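Take this structure, written in structure tokens, and hold onto it; I'll ask about it next.
Missing here: one protein chain of the complex. Every other protein chain is in place.
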């Protein structure tokens, strides 16, 4: 009978359970030749690959060689445990989000968004906020529950925070696309600092997004949540609504207690 | 000025020296979702990748997810030392090989070849041995210096050795293409065993080749040399001629000494 | 359909006539002979399956016993028919008794010839009826599902893990990603076995053993997927090697939809004796034809051992011959998927135009056949991106020339039997191009006298010439002269020749009769 994967010790799968097969590609700054091939295998071993094999290598130019290596990764990952702890959220529909806001918050939630710093990529933030949305799913502007301010792109962090204060925003949404040399890290960190300095950090949800922004990264940088590729407006809408409702619940408990 | 790579500590190169960027792709036997993404990152960490990032992942079918991960490999390889010790051979031309054989051996070198076991891939061995050769470079059959016996494909190891004895072969050339489940390892090992059992191992060069046969692997399995993709007939021709000449030199020294 | 290539219709017709003649000649030269495999197939069709205590398949057990006494010239049906009369037992029981050493077919009293024939004929008819019944049920099942768009290419995807259960995982990924036909590739060397292994298997090399149990496991898995997802996924395997007709029978029984089934592949690439294969292919094709299985021929192989630019005419010549050999075995054109491949070296200037010409030529020469198009393989190296780029153009020609069945290319073709995601990446490429270029073929015309038209005309002319030469010397000698794939094989050489048996006057095979093809015609 078919063997089933032991989810507490999962390994890569090529064509047999636990064969551990992975493919690694990289360039080394070394001249093309047999010695380069050896170096690639050595490197693969430092990556703990068993029986690495160079299935392709080619000269790029003087002093640079490209490699395609396959090998076996014998290490495993405990998926069963990971699955338990994973950040997962049950997404609501536009209608459900609106109802949740109406019933539990009783007013429109104010969100303000921008693509900040020198980043001129606006398609992502527009997809979240503008009427049109993405793939036929409305942006938050179309929701009854949200009041939306989209400042567009190339917006300095200071200006975004200033406007957020002016409109009394519940949530600040920032988009970052250019990540080379970790440009986004500086820029995102700066936003958090300014929000803190201006004293709005605690009462404002800070949310960031972009093709290479993950939830983990966002948390690490001091945001409340991060959204990456494959995000739809209802995803972030759900998050905002649920989180605000949850915070109110806590606040009211605290208030009662206090 | 441009920084130059420290060849004694070489790291992968994406677009900056020592950025260590590598791409790893694999499938995990886990259902698609955020937890799967986490598992992929975990796995990447076991491969000692720093700041791994899932740039793409997709569901293959129930219980299987495919990942494209990039990350930084901080380990390095000592290319300078590697280069010193690398197996490298100065290839001769057809004409030079013929002359070497004529001058140093004084008779035609007998080679016998086949694609063995159940392997029916004959294009590789034919390229080495048959007149036509490869990309306009003659096969050994065309050389004055070689007497060639090509038994074709699907040849049992025992038969190959039997024929090698019959024609008094200086070198046995075997080709192996089907490697799934390590089929070639069994088959190649068997050949060495038979050659030993028949008492010809010492006086015959054992050479293997195929797309996934490396020199290291060949040595490990008890062959004298192994040739992979990108081999031309003159490569193996050079090896045979030079090696036989070298062995004669040793033999004659030993004979004189003895 | 107007010829987009401006083909010389008369020349094409002449090719057909000559090829038909070549096929008839093969029929005559192989007539009056059977093989151990054909006889084992008779046993299988009569319900004999399983193995004896030494793991020898019961069809082999029967044939071996009959052969030992020199009785095979009468055909297994004769001896089994007689045994049924003598023992009153069913074929399977009889086989088991023989396997257990408890019965010798030659020690039974011999009934009269006509009674034997009548008895075994009844059994055979009932057996066929039963298989047809199951196939009819399958047809109903399939009719209730989405069969895909009629005019879109059917993607054909291999699985080849060596382990039937892993193959199932791959097959599910294939189905989920739009694959239309799953083909379970066989373990290397199975073609050389003169028996069919038994039971589910989990250890094969470069493929999974074709056993009846494996067929059933895969069929069931695909049906399960089809039911859950409302789209029918077909099953295919290799019907070739020394057990070619037996596998046809197994496939018919287990509900396979397609079979790779070539008249010459085993000869050229597995060094199987040419007469043996040509006798076997005929019965195997009768079975495939009778049960509605679509066959696919293997001309793609020639382009792996010969140069695709210069060997192009041999592909056309072979398609013609394969086609008429199939027709002579009773296959209708709709079940003959002649083969075709995209194998020109990627560095050839205007290679795409030659490929396009060739693919369109095949399409026009066999308008009623589900032509099958094979991906680039031989020049694919370890660079998966290069392979993927070449596959993209292959996919383009596929849709532009309206191939009916397309084996998809995979990025790791030059490296290993593809990993599960490689199949999916290949399917995505195919799907993308098929949709993005959907009506390209209809929207463009070839410039009269241009490179494409000229190439097609030239290939056809050379194929014609080649067919004339083959007709002259006969197919056997043509194979000896290396006409196909630069491989030369001779009359008496190759494996399995010892399994050929000449009929004696009493030879009988009820299935040939019942399936309506008279081989001695």
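Here the chain labels run A, B and C in written order, and each chain numbers its own residues starting at 1.
The rule is simple: contacts are C-beta pairs under 8 Å (C-beta built on N, C-alpha and C of every residue); 3 or more make two chains touch, one makes a residue touch a chain.
Just so you know, these numbers come straight off a predicted model, no measurement behind them.
Checked against the full complex, the candidates C:29, C:386, C:402 or C:490 give a single residue touching the omitted chain, namely C:386. Residue in contact with the omitted chain (choice from B:30, B:44 or B:70): B:70. Considering the whole complex, the residue from C:174, C:259, C:311 or C:433 that touches the absent chain is C:433.
The set of chain C residues touching the chain not shown comprises 346-353, 383-386, 388-393, 396, 411, 425, 428-429, 432-433, 435-440, 442-447, 450-452. Within the entire complex, the positions of chain A that touch the omitted partner chain are 25, 27, 58-64, 66, 118-120, 122-123, 152-154, 178-181, 183, 211-212, 229. Residues of chain B that touch the chain left out of view are 1-3, 13-17, 21, 23, 55-56, 58, 68, 70.
Following the convention adopted for this analysis, only the chains that are shown with their structure count from here on.
Of the two chain pairs shown, B-C and A-C, the one joined by more C-beta contacts is B-C.
Averaging C-alpha coordinates per chain places the centre of chain A 43 Å away from that of chain B.
Mean C-alpha positions place chain B and chain C at a centre distance of 35 Å.
Computed centre separation for the pair chain A/chain C is 50 angstrom, with centres defined by C-alpha atoms.
Touching of two or more other chains is recorded for residues 13-14, 17, 21, 23, 55 of chain A. The residues of chain C that reach two or more other chains are 160, 162, 169, 381-382, 414-417, 419-420, listed in rising order.
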